[in-house]
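Once you've had a glance at the structure underneath, I'll fire off some questions.
Each chain you see keeps its place in the complex, though not every chain is here.
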């Protein structure tokens, strides 16, 4: 064990924050990654509100490194439709007019930076959405211009957010994930280029979205050593045996046993966390390892408890000296 | 060698049909699968036109089993956008108004049935498009109702076509493929259910769209023994080593060496055609084996020639007797 | 951990029941699966005898879900020879005349149902034997009639037992195993058909007898969701490297290192228990997970202790809610 282990609270949004604190502490976590909008209301501008959150965590001896805004971030670049109404607070959805939703989501993202600062953390994790995700299989043929337009749109919408963050000393960590502007190593590189390697833009590394796609998720870390701002420890399983439902998901629900892949509680999938830790040691990542718990076939509390133990077990400190130094005599 | 081997002419649409006949004959093919709209203009209603095509094929001793309308079929259910203009004839695209495009594409599909009859074939291969393909990764969460709506839309738009086909004695064979209403075993089953197992609806089996997804493409044949109306022999390669661009394609072009998968000329990929032939023998499929040639890294003519030899080599006749019959004495 | 973990006492028949209770408790087990004839004498008809067993288990806080009669069950359908004398009590072997042995074994099986009832359990696990096992490799060629005769024989001999059980509210769970009437998924289905899906007939699922054969042992659970009456947690190893002795066993003893496969203590073989637990969760199996411990190369007590910990570790409760429910806002 070397790095702090945190629990992402998004999947526990049905519980008041204090209950989550209590459970996380009992499960053995060192801290929380607070999920928006359930556990932080970034519209609040009064210092006491944020001090209250900090006190609550302190009471449970839980550290805070990050707050995360997946749902609102998604609405910044996405083509808005009825699905977004179900994931957005009413004050952001408003009348549902797409441009208005984009605008309000953008403002909320900026407010999130201020909230992060008020909470004393330097990293906001989140999604970006994408106006071109639906073009993923290039038939009818997609032109380069159409793809470029998507990345330009992303840059246009996110640069104002990133500039604000930079001023605040906050970094935005995009979780590389299907439906976002970056969903594999190559599209991540293109997203970096789109914002001219803006210093406030980097990644929330989550191997569970890469492995089943056939993406080299360990190599991802070596490709962007300076841009791994945060790490999710989440597992995914893919089958050794071909199935009736393939990677595109067959329009069936997550968790269906006919699927080729499904998210699984850490240690129950195919992600090789050993190699991830070795790569993180190699690039010198010192931040938290945050458990995002998702497994359709396992009890949530058992999973969260077990995942904490597993992360502590799989993590290890890098070596201080070369092991073969011992061969050389000492005089 | 047991079944006729045909060449699908879609990828040769830049050449006049007679040139294609000449080449196909020289490469060793037994027949053609004619690709629309380049090689058959289904707006023609005069018998001579179709007799002309038949004579041309006869001159080169090439058989005809199928005509195929992938591009126009795609426009029946798809959400129409600028990409469709590039794949549709001007008379179908018209002013590009979506409902008008759907309408004209539907009429063209029906006309295609008449053309098939005029040409003396009983199978039309094609695409359907899909109004819900873009929902493939269920985030923001997709409701069951949204998926159902997509299948209902498909049924509403295709049943009139299928009814016409049935009257004509023609079968429609959907190529199970990403971006269509059916793209794996499960969605294929759901498509069948959506049209109540309409007798004129079945599949064009093409393993290249299933294997890289993690779909059991041999099992697909055993799942729908009565509905395999036509077979494409097309190969696909997927990597043993994870890559920078995963299955979702990283918004890069087909053929890029950083991709996890790419189409390849038959025999150069990972599809196990031996098992496919054994399954086709087992369900009693007697139709043609049609080569759809696509490989970004190989010369087209070399590929088409080589593929023909490979199909002839891999195909074999089923056994007439059990091999262990010999053990029983003959009196 | 979710389900009770029990220890099957057959392999501990050399010890008095109280010693086994003591050890099982110390190893961490929640209950026992009592092995016949060593730990229950079903000839006893006095209630006190059974109350005595129940008290003994209660004293050690051990639960009872099942009693098992592998050895006697084997003699019901087997072609009796000298090997059976070594596994049967003298009062069943008698003079060894096959039909007499069958008869006495059958009566004992029925008595076992009464004993189960007296002990308050509803499941008897056991073997059936088979009159056709020796025909497994069809040379000289075996006719369908010969196989049918074997299943008819099984039905004829077991239906009276099953009928009695049904009256008693007891279920018989056949352990699918080489040398029995069912030894893989297909023969299990045929056995069910032979007894017309008798409600008192189902299976004791034990993956160790299926995996090394090349049988899909996870799929087995999905094939018979209503008929998994009991579960054995037992592991088996098969080699990555071909060996001098193959699956047919080379007439050498279990445990020989030249063999291709051998039973192994849980966690030391190749069975994927994770997938088994997920499948059992999926079909809603709520019964015990019973450790049948067999490993020629490991100390019995160490193995039994370790297996209990491993089962508790590998088992988990199913999820109460879908993990992505959290994405939908709460109003």
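Going in written order, the chains are labelled A, B and C, and every chain counts its residues from 1.
Note that in this section a contact is a pair of C-beta atoms (placed from the backbone, for glycine too) under 8 Å apart; a residue touches a chain by one contact, two chains touch by 3 or more.
Everything numeric here is computed off the predicted structure, so don't read it as measured data.
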3 chains shown - copies of the sequence in the complete complex: 6
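What we mean here is this: only the chains that are shown with their structure count from here on.
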Superposition of chain B upon chain C: rotation angle, C-alpha, nearest 5 degrees: 180
Length of the line joining the C-alpha centres of chain A and chain C, rounded to whole Å: 46
Whole-Å gap between the CA centroids of chain B and chain C: 49
Intercentroid distance (Cα basis), chain B paired with chain A, Å: 39
Two or more partner chains touched - positions in chain B: 138-141
Residues of chain C that touch chain A when the two form their complex: 2, 216, 222, 274, 278-279, 281-282, 316-324, 326-331
Complex contacts: residues of chain A adjacent to chain B: 71, 74, 78, 82-84, 86-87, 132-143, 146-147, 150, 177-179, 183-187, 190, 210-211, 213-217, 219, 223, 238-239, 241-254, 258, 260-261
Contacting residues of chain A [partner chain C, same complex]: 10-14, 38, 71, 86-90, 241, 253-255, 257, 263, 268, 293-300, 302-303, 306
